[in-house]
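Apart from one protein chain that is not included, each protein chain of the complex appears where it belongs.
Order as written gives the chain letters A, B and C; numbering starts at 1 within each chain.
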Amino acid sequence: MKKINVGIIGAGRIGKLHAENISAFPNVSVKTVSDLYADRLISWAEQFGISQITTDYQDILDDPEIDAVLVCAPTSLHSEIIFNAIEAKKHIFCEKPITFDLEESEKIYNRIVSANVKFQVGFNRRFDHSFSQVQKAVRKGEVGDLHLIKITSRDPAPPPASYIETSGGMFIDMSIHDFDLARYLSGSEVEEVTVTGANLIDPVFKKYGDIDTAVITLRFANGAIGVIDNSRKAAYGYDQRIEVLGSEGMVMADNVLNSTVRKSLSTQTQLDNPKYFFLERYKEAYIVELKAFFNAIIDDTDTLCSVKDGLEAERIAHAAKKALQTGEKVLMKDLTVIQ
Amino acid sequence: MKKINVGIIGAGRIGKLHAENISAFPNVSVKTVSDLYADRLISWAEQFGISQITTDYQDILDDPEIDAVLVCAPTSLHSEIIFNAIEAKKHIFCEKPITFDLEESEKIYNRIVSANVKFQVGFNRRFDHSFSQVQKAVRKGEVGDLHLIKITSRDPAPPPASYIETSGGMFIDMSIHDFDLARYLSGSEVEEVTVTGANLIDPVFKKYGDIDTAVITLRFANGAIGVIDNSRKAAYGYDQRIEVLGSEGMVMADNVLNSTVRKSLSTQTQLDNPKYFFLERYKEAYIVELKAFFNAIIDDTDTLCSVKDGLEAERIAHAAKKALQTGEKVLMKDLTVIQ
Amino acid sequence: MKKINVGIIGAGRIGKLHAENISAFPNVSVKTVSDLYADRLISWAEQFGISQITTDYQDILDDPEIDAVLVCAPTSLHSEIIFNAIEAKKHIFCEKPITFDLEESEKIYNRIVSANVKFQVGFNRRFDHSFSQVQKAVRKGEVGDLHLIKITSRDPAPPPASYIETSGGMFIDMSIHDFDLARYLSGSEVEEVTVTGANLIDPVFKKYGDIDTAVITLRFANGAIGVIDNSRKAAYGYDQRIEVLGSEGMVMADNVLNSTVRKSLSTQTQLDNPKYFFLERYKEAYIVELKAFFNAIIDDTDTLCSVKDGLEAERIAHAAKKALQTGEKVLMKDLTVIQ
Partner (left out) sequence: MKKINVGIIGAGRIGKLHAENISAFPNVSVKTVSDLYADRLISWAEQFGISQITTDYQDILDDPEIDAVLVCAPTSLHSEIIFNAIEAKKHIFCEKPITFDLEESEKIYNRIVSANVKFQVGFNRRFDHSFSQVQKAVRKGEVGDLHLIKITSRDPAPPPASYIETSGGMFIDMSIHDFDLARYLSGSEVEEVTVTGANLIDPVFKKYGDIDTAVITLRFANGAIGVIDNSRKAAYGYDQRIEVLGSEGMVMADNVLNSTVRKSLSTQTQLDNPKYFFLERYKEAYIVELKAFFNAIIDDTDTLCSVKDGLEAERIAHAAKKALQTGEKVLMKDLTVIQ
């Protein structure tokens, strides 16, 4: 079996997670990690058998032994890294969003379609065992024609102010996963976006022109209606539920709980809460998405979450932002990028 | 204990249900039932110990022994019956909606506030055991400040075409229950209404200018956001769920299933579906709402679901209709009645 | 439709419940109630339209207008009442157990089989909506050949000492319902009984030679094994669950909860507890069992819970008592009544 060598660009929380997951893959190895603070990574890298650390990601791109890169650097650097990686003919796995700027993402899209490298966007939820089963059931027609798609997506607690400031806003930072899921579940493109948003959790969101609570309604090309409810604070944990109603029935996936323990005491019965946040909830999905990426390289097939998927989710995020700002329904065909 | 005599005006499905429920109340009796097709009611009335049947509801209003009337006639007759009942100083329980016409309902509202009779609207869901527990938990602050209110309300199958034609449309016929629940759960008035609606189930809805699927987003005066998803066809049964997210957590009420039976076979585990429709699902709630009405009479207290509650839910229904027709967000303060 | 007149002998908690339930049946009426403390029943009887109260149950048996009697008196009086009722040619619904004494119950059994009256034992759980669905699935072969039958049956709190003293012991008082369910679910007779019992909840049980906690294992003629766990104290409510494992799968019925409300707070998610006790849990079953009894009279069919069913459950209870006392497995064929 072909052995794939990987370079990881950016070793924050998610970059490290991917490296650790890869350490258990028999046919893939992380050869080099680049990070501005490379010196802080020495003992971690040793522990996971990663031999090279660098502050310059170009070292990775220049290494002919490296087949693929994982772009885990801050979003503001994605565009530059991606163009350079394409030049270096490296396959690219890129965390979401591709960029904050729709024109920039479109340029990347156009470059990728003519380049001979694999490109996968880090929409990990597609690779969740339960969500992908829902999608398969929908695609097989088990619920008939699609009528309603509902996504609940709530973080357990707001991120720190420093993160909020540079996050690009809730839609591009958080809801973008739901926009991708909506397309994934419906198998159809979004045509209309309506938003009712609010700042209810912490005034810091408002300070940075952001919101923390929203209901987003979508109309799909196939006629179905989608609705997403987002919150930056669900005190009981990371709330991730999906449901699809069709002419023949409904299929849904509920939260994954911390355990199956149930305590029945005199006044009530207690269950465990949902898994706390994305690292716990999507632990398996992060592994599955990387395996899928490496398999696409090995088998020379299309990735399961393409640059097009990344771009379309971003377009919906920008439409949602415009809908929030104007207070009006936005038709995707009229979408003009907001500066 | 005081014994209350009741007259029921209109003995269709819901009028009969109320009569049958009252037959088990020790301190209330149905003295007279009026219906255009009185002759069809004879054996039914005998079975439930109802001695008088008439085709003219005025017979009920003229009877000094009758304390209260249940208005279960077609909506188009409500206004006339209510004004006459007020004249006759009868307490009034009125099925929803009060009228199809907002000005007419406002007139009734104005008349009731100065009249010395009890008036209760038949929003039965408020009296559901699980829903009222959710409301109490919210009101006690168990989930903190309100952020999101979600209501799922789906009928098992569309009504017949003849019903659709005269129903007043999905919002005033079906969603009105959800609008009332939204106010009940939030304890706040609706300020904005946005609608994404569609005709996906049967073209007959379109024929009568109606829709069959909708997502309705509400913004409340207290800042919370509400979202209702409605469908005229949930193949698996009557889907009635509510959930309230607040700063400290979430409280929800799930569907009531036909049984607690669970079959685990080689390929899957099977549960029973939700109770089929409103008569099964809200069987207890129909009894509780009547008891509450009669208690309000006996104890001379306010009814738990007032003419104001009826009027406000209708106002939201009219706003939703306008939002659907214009494709724009409707501010309740700007609401002009649609003709 | 034939109207059935009923006399109720013994108006304690269960006698009253039956009377109240019958008051809502269109074709049955309670004509007379007999009770030693008849004078305490006057206002109650009036409320439910019962015209005659007596201290002497013979008044009921002598009334030619009365078709059937409900025997709700203390168990120690059952035998005498039943023989007299048979003489008077009344159909008999008898609360469990028929008697405390196996020879006495056998005499009743022998008398009934040759008498021309209906006889139904008050094993209400057979008429529970979920339990009867489980039984039907088993009988239809949905889980294949039977391997294991599990019954969990726990009271929320121990009865008062005065009750314990005259209850006949846990097996004949409480487990007898489970013995009947075991026969009902298995469709087979019990051949062996093994018991591990203990006094863990309150020393008062020991004082009266009784236990409060037990695991009872049964072997059925069809080869299946049954296991019942009983407790006189489940702090969280009345715990009533059944499950049947067969060669093709499992079918079970879980507890019925007080509501479908679910609260998710920062440390845990809370559900409602099971319905508190038998009056809440089997509210519907009490109605269904009476309807079945009256239908057996009207249609002249066998009752669904015969004198044989009552006798067999008692035989298992006596076997369990013997197994507890001897510490050994009891074969039903060797059963000698314990004095």
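Points worth noting:
By definition in this document, a contact is a pair of C-beta atoms (placed from the backbone, for glycine too) under 8 Å apart; a residue touches a chain by one contact, two chains touch by 3 or more.
The structure presented is a predicted model; accordingly, all values stated were derived computationally and were not measured.
Screening C:78, C:150 or C:263 for touch with the missing chain picks out C:150. Within the set A:42, A:113, A:161 or A:265, the residue that contacts the chain not displayed is A:265. Shown as candidates are C:85, C:98, C:245 or C:307; the residue that touches the absent chain is C:245.
In the full complex, subunit A touches the hidden chain at residues 23-24, 26, 47-48, 129-130, 133-134, 137, 142-143, 248-256, 258-266, 272.
Although one chain is not displayed, subunit C still touches it through residues 144-145, 147-148, 150, 152, 154, 192, 194, 196-198, 200-201, 213-215, 217-219, 223-225, 227, 229, 231, 233-236, 239, 245, 247-250, 327-329.
One chain of the complex is left out; on subunit B, the residues touching it are 234-237, 257, 264-274.
Note that only the chains that are shown with their structure count from here on.
Subunit A and subunit B have centres, each the mean of its CA atoms, that are 42 Å apart. In this assembly, the C-alpha centroid of subunit A lies 58 Å from the C-alpha centroid of subunit C. Residue positions of subunit B with contacts to 2 or more other chains are 248-250.
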